[in-house]
Structures are given as structure tokens and as C-alpha cells.
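All protein chains of the complex are present and in place, except for one that has been dropped.
Read from first to last, the chains carry the letters A and B; within each, the first residue is number 1.
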Amino acid sequence: MTVDAWIAEPVNWVFSIVAVVILFTAVRVVTSPNVVHAALYLVAALAGSAVMFLLLSAEFVALVLVLVYIGAVLVLFLFGIMITRAPTGFDEGLSNDRKLVSAAISLVLLGVLSWASLSAFGTDTVNTVGSPTATEILGDAILGRFVIPFEVVSFILLSALIGGITVARRDLTPLEEEERKAV
Amino acid sequence: MALVDYLPFVVMLVLAAGFVAVSLVASRFARPSNPTPEKLAPYECGITSEVEPTQRFPVKFYLVAMLFVIFDVEIVFLFAWASIFNELAWYGIAAAGIFTLFVLETLVYVWKRGALDWNVKTRSRYAREHFRIEEAA
Partner (left out) sequence: MDWIDFLIVVLRVVVVFALLLLVTIINVWAERKVVADFQNRIGPERAGPFGMLQTVADGLKLFFKESIIPARSEVGMFLLAPFLAVIPAFLIFLNIPFGRPITIGDRVIPLQGMDVDVGLLIVLAMSSMAVYAVVIAGWSSGSKYPLLGGVRATAQAISYEAAMGLAMVAVVLFSATQAADAPGGTLSLAELVERQSGTWAGIIPRWNLIPQIVAFVIFFIAAIAETNRAPFDLVEAEQELVGGYFTEYSGMRFAMFFLAEYINIFSMSALTATLFLGGWNGPTWDGVLPVWLSALLPFVWFMIKTYVLVFIFFWIRATLPRLRYDQLMALGWKRLIPGALGWLMLTAVVLGYRRFGLPWS
């Protein structure tokens, strides 16, 4: 592809800008000394990923990313921060003795993922760029070929919640103790 | 359907953000600004604040968020199912029905464990009934 052809295609511009935004926010997620800031940078990074899915013609997946990750999982993160503490200032303890180890692991992960996607798709190109996939195709895949994983997902969700409840039961016991003291 | 259909989204994003920015900036030139330490203190109905707002929150909020994640995933799957309701016929109804049943089971579990009871009195009664915590005489 020539440079002129690259410039003429607006999708490339959107991709480049969004890619830079994702990179910046993703780096800030791990370098920000404030947990809440880190969570909000993660929101921005995920929003950028949603735009990427949109560019890859996956309209439904893009919105699912916004709905489930930004709308629900990140709220869970924020609540997780709030139930431990609500830090309003900077938290020095957050950074980060094992910087090098985690950086190395991230690099390895990047390598593995790149290798996997390269060997899986090679030089295939997405043919439908610019025309989002219909929701029906996705629904067909979920309830047809992938119906067993689809049903199993509900079990995973259930087990996650059982774990959550087990953690949450701790706030019953001190209350009970207080009540017993009061009686 | 093309990506160009999302253009209004971008236009509205810019327009709304610009509207907020312009009204806030314009207001800055029109309004007074003379902050005093009392004015800038956290609002406590006129009483000097004593407690830092960095207290911890009940873990229940976390549980609600967790439950919401589950239901959000459920809703997303159900939307995908609803869009091909006609083609899948009874097979789809059965698949979605089983999935819904599992989610419902999750809700019943949470309910019976008392995690949906925000009223502490009711909750502790649950705890006594279900976890055999003895009451002190």
C-alpha cells in the first residue's frame, strides 16, 4: 500500500489516533500513582478498544465492550476501591517494586499474543471494513456453534458470585458481634 | 450500514462538549471569584468538619456491582438471541431458557444468603436462621 492510498483512507486516520490514545492511557493505567485515576484511565483505554472493534466492523461487540466492561466491570473496580478505602490523595505505596518483572511478563505476553494471531491469521485482511457485521451472525454463532460455552458461562458467573458472597459474609459477623454486645 | 452512520455521534460529542466548555468559560469572565478558606472548606451545613471522607464503604455495594455484571452479561446474550428469535425457534427458547434459569438460580442464592437485604435488622435475622449464630442471653 502506498503512502497516498494510506492517507486517502479515513479509517487509517481514526485507527492511528485511537491507537495512540489507547497506548497512552494503557501506560498511565500502570504508572498512575492514584488507584482511582488508574481505573479511569482504564475506562478511556477500553473506550478506545471499543472504537477499534467498530473499525473492525464488529458493531455489536464494540457496544458489548462499552456495556459490560465500562458500564459494569469498571464500576465493580471502583466499588472495590471504595470498600477498601477512598483515597483522595496520592498513594506512594502503590508504586511498584516489581516493575521490571511485570514489564518482562507483559513483553512475553505481547510476544505470545502477536505470535498466536500472526500464525492464526497470517496476512488475512478483514474484508468488511466499513460495514459492521449484523447482530444476527453473532447471535447465530453464540447459540449455534458455541452453545455449550454459552451455557457454561452462567456457571462461571455463579461461582464468581459465590466467591463474592463468601468475602461479603465477613461484614455479617462483626455486626452480629456488636448486636450481641448490645443485648 | 457503514461506519459513516456513526458520524452524528461524533458531531454530537463535539457539540455537547463544546457547549459545556463555552458556557463554563464564558461564565468565568462574567462571575465574581473571591474564594475564602471558609468557602472552600467541605460543605457541612456550617459545622467544621471533623471526619475525613476517606471512610470505607459496606461490602454490599461491591456485591451489587458483581450481581450487575452477571445480569449485564445475561442481557447482552439475550439481545443476541432476540435478534435471531425467528430462525432458532424452540431450540433458541430452550437455550436461552436454560441460561436464564442458571442466572435466576444465582439471584435466588444471593437472595437466600441475605445479600439483598439492606435493612440490617432483617439481615441479622437471616444470619441467625441460616448460620446458627447463637444469641447471647
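The definition used in the following text is that a contact is a pair of C-beta atoms (placed from the backbone, for glycine too) under 8 Å apart; a residue touches a chain by one contact, two chains touch by 3 or more.
Keep in mind that this is a model prediction, so the values were computed, not measured.
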| item | value |
| --- | --- |
| Hidden partner interface residues of chain A, rising order | 36, 40, 43, 59-60, 63-64, 66-67, 70-72, 75, 78-79, 82, 86, 88, 132, 134-136 |
| Interface with the undisplayed chain - residues on chain B | 1, 4-9, 11-13, 15-17, 19-21, 23-24, 26-28, 30-35, 37, 39-45, 49, 51, 53, 57, 61, 64-65, 67-68, 71-72, 75, 78-79, 82-87, 89-90, 93-94, 96-97, 100, 103-104, 107, 111, 116-119, 122 |
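Everything below uses one rule, namely that only the chains that are shown with their structure count from here on.
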| item | value |
| --- | --- |
| Contacting residues of chain A [partner chain B, same complex] | 11, 54-55, 59-60, 64, 67-68, 71-73, 75-76, 79-80, 82-88, 130-132, 135-136, 138-140, 142-143, 147, 150-151, 153-155, 157-158, 160-162, 164-165, 167-172, 175-176, 179-180, 183 |
| In the complex, chain B residues that touch chain A | 1-3, 6, 53-70, 72-77, 79-84, 87-88, 91-92, 95-96, 98-99, 102-103, 105-106, 109-110, 113-115, 120, 123-124, 127, 131, 133, 135-136 |
